[in-house]
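Partial complex: the chains shown occupy the same locations as in the complete assembly.
Naming follows writing order (A and B), and every chain is counted from residue 1.
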Amino acid sequence: MTDDVMDAAPPLTEQLEAVLMIADEPLSLVTMATAVSAPVPAVRQAVETLVDDYDGKAGGPRRGFELREVGGGWRLYARAEHDAVLTDFVNTQAPSRLSQAALETLAVIAYKQPVSRGQVASIRAVNVDSVVRTLLARGLVTEVGTDAETGAILYGTTDALLVNLGINSLDELPHISPLLDGPDDTDIFEGAR
Amino acid sequence: MVPSPEPELDPSTSSGTADGTGTVDGSGTADGTGAGERSGTGEGEGFRVSLGVFDGPFDLLLTLISKHELDITEVSLSKVTDEFISYLRALEGADELDEASEFLVVAATLLDMKVAGLLPQGELVDAESVALLEARDLLFARLLQYRAFKEASTWFAGRMQAEDRRHARTVRLDAKYRNTVPELVWTLSLDDFAALAVLAMTPKEIPHVGLDHLHAPLVSIREQAAVVVSMLRTAGTLSFRQVVAGVSQPGVFVARFLSVLELYRHAAIGFEQLEPLGELTLRWTADRWSEENLAALGADYDR
């Protein structure tokens, strides 16, 4: 047990690990320093400690991930040695055909864009989070902004979809207007109880 | 107010001390029918009753009754109801409707229990008395079941709140892995795609197997509701007398009245009656109304 220093705040390295674990993009030393309220030089030293630690140079085992400096910031990456395993893993997660659920969600986004996941979910009456992730990963939809009121991310389709459909612009999508003129307030579910 | 992690709930000890009319902090886990619908845990708010034998939150009253520490026959239900109605006046809109419907369940159960409690009981000799007691047990069971789920929902709320604060690693897939994903096989034509959009955006029809052939209703409440809806949507405001003008069959008359109640329950109409047995005025108030609403209406009567 190494609980001997637990009376004080957790070590800087531990706090940085927590921040790095959930960060989606490289973090500059200044950003990290702000996040954990510590001076930059201390953060720099802690980052170096972690880099060595993950590389197995601090007595512990080498980790399956590494802390790398990329584009002016630090981020956790899966270690490159495991790329073969990871590529297989990603492939099994992403089959070459879109599921029916994904296609339907894509169709809703195409006609209703810009649209939030919540709005799509209420139209389809199922949760679409993972399906939207798939579409994002496939580059068929993209984030196009945020709802001014709710702050929800709004999605739209990309040129890649147009290419797949063989059209030049969204205007060429067949009209299905009667359905689109329907009750515009998909927020019936916001207040729904 | 995050419940302790150990998974055990005992609704009989949920809200404060059970010492009769003693002090109650009113911040128990379940606020009974009281808590504001949106706020989730409305501390100390909610419906309180002030009776001769009891003064405190409604939920505690239920607890005491269900624990047999307060005799249901000593509770004036009409007084409880009066207080509830004045409590409702202070609420607004949807909160009011939801609370009212929940109160009705509990009040109806209490009323049944009270009837069972007031009837002479005597020795457990004849089958009738046994049946009476069993009926009372059923009512207790119903009440407790309802409250158990209310209690459980508090646990759900607490856990969800706690989990909201947790942070899992969810990062975008690195470009180098994204690029290794096999090429997408796209087979849909433009028209297929549009057809799919239509399919995806068509409101789902709820599969419904009619039981009409089993209990053929002489008059359909749903059909009568459709009549009432079209009349009210055209006129806006009508008296009930006008709504049933020309109806001669008692069955249609009753069904039309029941459909009015159902429509009120769905918050599609409002009504006012200035004096008991006076003219009943119906008003169309629904912001949104669709065939789907109508299809679901009166489903209780199908059974």
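Just so we're on the same page, contacts are C-beta pairs under 8 Å (C-beta built on N, C-alpha and C of every residue); 3 or more make two chains touch, one makes a residue touch a chain.
Quantities reported herein were computed from a predicted structural model and do not represent experimental measurements.
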Having one representative of every chain kind in view, what are the subunit counts of the entire complex?
A x2, B x1
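As a working rule, only the chains that are shown with their structure count from here on.
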With chain centres defined as C-alpha means, what is the inter-centre distance between subunit A and subunit B in Å?
39
Sort out for me which residues of subunit B touch subunit A in the complex.
37, 94, 98, 167-174, 176-178, 180-188, 190-191, 193-194, 196-202, 204, 288, 290
The residues of subunit A that touch subunit B in their complex are 18, 21-24, 77-78, 83, 86-87, 90-91, 94-98, 103-105, 107-108, 110-111, 123-125, 137-138, 140, 164-167, 172-174, 176, 179-180, 182-183, 185, 188, 191, 193
